[in-house]
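Structure first, then comments.
The complex is shown incomplete by one protein chain, all other protein chains being positioned as in the whole.
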Amino acid sequence: MNKFKAQAFLALALALCVVIGAGAQAKPVEIELWITGTASEAGPPPADWAGYRIVRETLGIELKLSLLPTTFTDQDMKINAAAAANRLPDILHVNRDVFIKLAKQGLLAPTDELMKKMPVRTKTHYDDPLRNKLAMYKGRMYGLPDPGKMPMTDGWVIRKDWLAKLGLQPPKTIEDFYQVAKAFTLNDPDGNGKNDTYGFGAFIETSDITNWGLGVRFDPILGAYGVAGVWDVTGAKNFGLNVRKPEFYDAIQFVARLNKDGLIDPDWTTLKKDEFRARWKQGKYGIMRENFAALSTVANYPAFDKNFPDGEWIPIPPPVGPKGKSSEGMLYVDTRIHVVSKRAIDAGKGDAVARLLEWFATDGYALAMFGEKGVNYTLDADGNISTAGLPDPDKSYAKSAMVPILQLRNLASVNSDWELLPRYVPHKTLNGRTIRPLEIWRYFTTQPWTEATAALLIEPPANKADFERFYTENLVKFALGQQALTPASWKAFLAGLDKLGAKELEKSAKAKVEEAGLLK
Amino acid sequence: MGRSRIESSTPPGRTLTRRLSHAWKFRGMYGMAILPVAFFLVIRYLPLWNAQIAFKDFSPLDGVWGSPWNGFSNFAAFFRSPYLVPLIRNTVLYSLAKLALGVPAAILLALGLYETGHRMLRRVVQTLAYLPHFLSWIILHGILLGLFSASEGLFNEINRASGIGTINYMGDPATFPFIVVFSDLWKEMGWGAIVFLAALMGIDPALFESAQVEGASRLQQVRYITLPGILDVIVVVVLLRIGTILDAGFHQLFVLYSVPVLDVGDIIDTWVYRQGILNADYSIATAVGLFKGLIGLSFLLVFNRLAKRIAGSGLY
Partner (left out) sequence: MGRMRKSPGDAVFQFVVDNYLVLVLLVMVIPIWRVFMLSVTPQVDLADRTFGMLVPPSKWSLAAYRQFLTHPSFLIATWNSVLILAMGVGLGLFLTVPLAYVLSIRNLPGRKLLHTFILIPFLFNPGLIPSYLVVTGLGLYDRLLAVVIPGAINVYNVFVMKNFFEGLPEELKEAARIDGAGELYILFKVVLPLSKPILLTVGLFYGVHYWNDFFNAILYLGDARLQPLPILLRNILQAANFNDYVDINVFSEARMESLKAASVFLASLPMILVYPWIQRYFTKGTLSGGLKG
């Protein structure tokens, strides 16, 4: 019982200190942690949070926690500024671009040694070789690739009640999709007598080099032509930019047709995410690609339900293109990279860091996910999370007031069913239908997807702002008809990309993917 | 820095000792300036010293001074951009348009508030006109969408009802610049008026009394007393804005622009954001910041001279 000995020793030392009256107390190690909160808008854990106390008493660690700002840009800014001043905290969450940059600057500690000190966590969190590649720099691991978001969360959904009202079948092919979108736009599917609906709803949602152009909301359409995403990383032979394939031209032509015929909300180029979501909640759209949680959880669905108690969104297979292809979108192995600063290791905090992280995968796991047993949750006969029999129901983990004590979920989560079931609970609509968010998600996971994890390794070119603008601007202008889409203009577009260094970019991208051993 | 004639008002100081003994008379003044100057040295000039990272391959472990020089590499991406000319053109045009409309509008509002005889009206307008300044651009985006959106905007409902058809105001390069300039005008007019209003308070009321005695009309009083009374402030405000001519309003454009209007909506700062900030490459922001400062400085020098010649006063 090493732990016992250590504790006894500690107690003895403490007593000694008190007796002598010297100031030399056995101070806990201070660990500074910058992390993305579960929902940072809810505020940080209170000072009397059980986690702080337990970590202090059982691990000898004083946790100094900062929740990172909400937006990625703010996060990057804060982290990069701290990096520039060489004052990174001990443990922090970074995205991949920042990870590469910090590793290059020599500010990160290699994590392979560290992982040996946390055997359980390594098994539960770091067992996916593909995901581990995302935390590698020059062949060595410099980060802890924790499981990120659940995969395959966004998919193709349709208004079932509109189909029924117009007597239509769910569209199967891309041409069916066009016809249904047309009927949804022109035939007053909600029967309000106004011409105020659109068959297809979308906005330009792009975030990085994997999804420039029309963005991820158009992926099922592009997927029907076999060109979802910016990159084709499915094999060494066809590795490269999807725009080089003739099918991409056809896909853009299809979107241009949708746009010209007014079947897509004409605001699609100017809407932002929350405005887009407000619109489907107001019954403007019949078909779209949406996140299952944003669509259906108990937090999000009621706004739509109140407006349309008879409205019903159902998932359907993404449209099938002329060559029989279809895809919900790009499939990534997602990760949330936590890194340990070299500064922390140099200061001799390595053991404490490993102790803390291992705790989040073992004794602290349930505490981080759902709070204290008997206070914030109970377990049912099957060992599943429940709120039955809580002494104070207001302290249930599902209450919004309890979110602050669950802010550290991202350090613990492994996306197991045990975690997800109590988080995405079934709920009833005003009409008494039952909505099961996880069923929608499971449906998405059974659909065809385009493997794209390797694309995450691709680093943006030096002229990123120019390249991205040229790429995205031209595709959008083709789709809008602001620029005529002809074989000649398409050729000119490709030539323009080459002039901006597309070939070199493809070459370096291929090298990166090959180096990681992901080129099949 | 250029020399001006004002210097000649100092008494002749041919020898150093005479100059010093003349300056000694102002020791009280210099004493007063010590704290602010020290503040400037630490909080403003030390960062400028650190801005040498614009010419360096900055590495945190080596520090600012220890990092190796790399010449103008950090500027390369900016100056080689095929969009360089349109970026500068958009930036300058937005800056000038906002200056040309915003400053007169603010002055006019301040004058109106100063001249009105209705106490209630003055109070109400004064209390409400600055409020738009506090709307963030994200919120204004929602309001503008409510007015100008192609599918459900108020103006397009009118357009469709009157048979004009739909105009995608926010997404059309022909209409987008007007939205940018006029939304900024609306947002900042009341706030901008405050500084002129304060300046108006510095006018000696005795001037109006004597003007009345001489039978000047209200309009003439505005023309010959009020406006000249705040001319110096107007010059200061305009010159300071000219010094930052390459700041065209990042937050506004960043929120309002969209892909189809990049031709007329992309400005230097939005480009830097996409190139540098999103890429976690901050030396390019520092590099472009220096470039913008250089342009601002040269504009300021030219226009300060012009202002002195035309309006009789400059920044100094």
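By letter and in written order, the chains are A and B; residue numbering begins at 1 in each of them.
Please note the rule applied: contacts are C-beta pairs under 8 Å (C-beta built on N, C-alpha and C of every residue); 3 or more make two chains touch, one makes a residue touch a chain.
The structure presented is a predicted model; accordingly, all values stated were derived computationally and were not measured.
Asker: Which listed residue, B:H22, B:R80 or B:R160, touches the chain dropped from view?
Answerer: Spelled out, the listed residue whose C-beta touches the missing chain is B:H22.
Asker: Identify the residue among A:P69, A:G262, A:P317 or A:P448 that touches the chain left out of the display.
Answerer: A:P69
Asker: In the complete complex, the non-displayed chain touches which residues of subunit B?
Answerer: 1, 4, 6-7, 9-10, 13, 19, 22-23, 26, 28-30, 32-33, 35-37, 39-40, 42-51, 53, 58, 64, 108-109, 111-118, 121-136, 138-139, 142-143, 146-147, 152-154, 157, 186, 189-190, 194-195, 197-206, 208-209, 212, 217-219, 229, 232-233, 236-237, 240, 243-244, 282-283, 285-286, 289-290, 292-294, 296-297, 300, 315-316
Asker: Please output the residues of subunit A touching the missing chain, sorted low to high.
Answerer: These residues of subunit A touch the chain that is not shown: 32, 34, 38-44, 46-47, 65-67, 69-72, 74, 77-78, 80-81, 84-85, 87, 89, 149-150, 153, 272-274, 277-278, 282, 291, 293-294, 297-300, 303, 306-307, 398, 400-401, 403-404, 406, 423-424.
In the analysis below, only the chains that are shown with their structure count from here on.
Asker: Hey, how far is the Cα centre of subunit A from the one of subunit B, in Å?
Answerer: 39
Asker: Residues of subunit B touching subunit A in their complex?
Answerer: 58-61, 77, 80-83, 141-142, 145, 149-152, 166, 168, 170-171, 258-260, 262-263, 266, 271-272, 274-275, 277-280, 282
Asker: Across the complex, what residues on subunit A touch subunit B?
Answerer: Touch residues, subunit A against subunit B: 73, 76-77, 80-81, 83-86, 97-98, 101, 105-107, 196, 198, 204, 265-267, 269-272, 275, 284, 460, 462-466, 468-470, 472-473, 476-477, 480, 482, 500.
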